[in-house]
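A single protein chain has been omitted; all remaining protein chains appear in their positions.
Think of it as A, B and C in the order they're written, each chain with its own count starting at 1.
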Amino acid sequence: MYNELKRRVLEANLQLPSYGLVTFTWGNVSEIDRERGVIAIKPSGVSYETMSVDDIVVIDLDGNIIEGSLNPSSDTPTHVELYRAFDTIGGIVHTHSRNATIWAQAGLDIPALGTTHADYFYGDIPCTRQLSADEIQHDYELNTGKVIVEEFGKRQLDPTALPSAIISGHAPFSWGKDAFDAVHNAVVLEEIAAMATSTRILNASIRIQDELLDKHYNRKHGKDAYYGQKKG
Amino acid sequence: MYNELKRRVLEANLQLPSYGLVTFTWGNVSEIDRERGVIAIKPSGVSYETMSVDDIVVIDLDGNIIEGSLNPSSDTPTHVELYRAFDTIGGIVHTHSRNATIWAQAGLDIPALGTTHADYFYGDIPCTRQLSADEIQHDYELNTGKVIVEEFGKRQLDPTALPSAIISGHAPFSWGKDAFDAVHNAVVLEEIAAMATSTRILNASIRIQDELLDKHYNRKHGKDAYYGQKKG
Amino acid sequence: MYNELKRRVLEANLQLPSYGLVTFTWGNVSEIDRERGVIAIKPSGVSYETMSVDDIVVIDLDGNIIEGSLNPSSDTPTHVELYRAFDTIGGIVHTHSRNATIWAQAGLDIPALGTTHADYFYGDIPCTRQLSADEIQHDYELNTGKVIVEEFGKRQLDPTALPSAIISGHAPFSWGKDAFDAVHNAVVLEEIAAMATSTRILNASIRIQDELLDKHYNRKHGKDAYYGQKKG
Partner (left out) sequence: MYNELKRRVLEANLQLPSYGLVTFTWGNVSEIDRERGVIAIKPSGVSYETMSVDDIVVIDLDGNIIEGSLNPSSDTPTHVELYRAFDTIGGIVHTHSRNATIWAQAGLDIPALGTTHADYFYGDIPCTRQLSADEIQHDYELNTGKVIVEEFGKRQLDPTALPSAIISGHAPFSWGKDAFDAVHNAVVLEEIAAMATSTRILNASIRIQDELLDKHYNRKHGKDAYYGQKKG
């Protein structure tokens, strides 16, 4: 019944090792079907080499398993919380990709330092506040989602224009209009995180000019965007 | 009519992912046929995996499309400006290759630190000044070309002897006698940019000796060059 | 007689080059069969490309060769000492993998900086004290084992919860419940070592919160672990 959704989620998950974003099983991708109110997500701790379409777990927005015999990713409550709060997103990716994780571990926003960043992210990638001891000990994965949503609220950020966050002491989450778009953004995030580290080594204080950030973001995503081919 | 030119430009574009210079579609190569007054260039936002010779766009030196049904690269006005100003060059490459982009984001010239650099570049790789708000908001891509030309003029640099520039807050442009030579120079630029970052970490103030820069550049490119085989 | 054990140790050794953990022959894996009181280990200085199951050396816990015509790894006394002292471990890996070796050379513990670390290691990866001149000159490889055991004793560490150590001025040892689990941990160690270096560059003083370390270690390894699939 959810075969096409599960097939897409399997394929998007398999892109993670192809793009070099994961070691072992350290990543997961989900996609939501908002009309039917279901989310397909990677099972927990299953190897990418042997994963098949039947291993993908389908849940509803309360986290109940609708289809599948395996446990869904232990990060499922984070995915669900993000789908609930950010209604424009259709796919979510979590990885421990090396360079984005470095910034998460450092507890720092990934600053907007150039047009590579601006082509995809309209401003700094926010690093969440640390969770409290209580938030860690109870409903940890749900609270991981909540602290992302809180950060976007507090800074008045648009999740469509800033399709990633990094979790303090942990790693990144990225999202997009569907599972493949989310993986695409996770690849970009990893690349700009790598660039940002070395840029900071060479120049500790530089930032992109605001006008250049606006220009590059809007020539690709603004109402008068002229990058790429016209959508038919 | 422009099939051979388009075939060459396709092949040179496909070298970018082979050499690891691009993520997704973040790069473009063009070549000019000066006798016929036309430039062939990559279409905007098209994947390297599916790109065919018919996708390559042919334009004239005013930027008008002569052949092809797709939009040319959004960076086309930069290419045209460079071909107009630098009459010895025949091919241009733009990428966001990681290490060269790091120096562009840092807003710093890539200093000449060793013979690997000197074998190809006769001095520091210039980083352009920042564009003004007005230059960004109007004719941005044209102004990106103009600021490169301005920098070469102000510093009295020879584009043949310094076949790359980096754009402040953005990324590199490289060029050469044709499209393949431009890609070759883009590969070299990326390698020397990587070396320069770590060299600076080990030794913040060192530079290549002027005599060694002269020697290495001229044993390959000078009038008494003796590197390589005699051209028949 | 020990064919299955030797086959496993061969296969685990061949995983080292697949995972990019070794240059040339710079690594070795062993596994113990505690019931029979024998250890199978890589021969010394033999290339991974040509190694066959008959090259694997079987020794007893006094280091006597039981089966095999080649010299065992020169690091064999270190392996034997670890098997003697840590009775919960079944496999050991030694490599000079780049990033873990960097921390060993720096003479510093690899600090717990994020959940990637906490998912596998319950605290900082200990760096041993330097060996004395006498410990280096006599029974060097045995003393390398002893100094690891001493460090775990002094700090009251559990080798099951901290399956790696780094040797000051040298390189890492990792272990696990069998040879393959030990290789798995060696891969993780290399990745978290790489992340730790760059995290320290961005933020010299940060550490993971204790509660987050507890949470991530225990959701995978604690008595109420819920990561992965239930073991049948």
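Criterion: a contact is a pair of C-beta atoms (placed from the backbone, for glycine too) under 8 Å apart; a residue touches a chain by one contact, two chains touch by 3 or more.
What you see is a predicted model, and the numbers here were worked out from it, not measured in a lab.
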Visible contact partners (per top-of-document touch definition) of the missing chain: B, C
Selected residue (touches chain absent from view) among C:3, C:74 or C:88: C:74
Chain not shown: contacting residue from C:160, C:197 or C:218: C:197
Residue of B:8, B:79, B:146 or B:184 touching the missing chain in the full complex: B:184
Footprint left on chain C by the chain that the document does not show: 23-24, 26, 43-46, 70-71, 74, 96, 98-99, 101-108, 130-131, 133, 136-137, 140, 169-171, 197, 200-201
For chain B, the residues touching the chain missing from this view: 113-116, 184, 187-188, 191, 194-196, 198-199, 201-203, 206, 208-209, 211-212, 214-215, 219, 226-230
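FYI, only the chains that are shown with their structure count from here on.
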Computed distance of Cα centres, chain B from chain A, in Å: 33
In chain A, residues with contacts to at least two other chains: 201
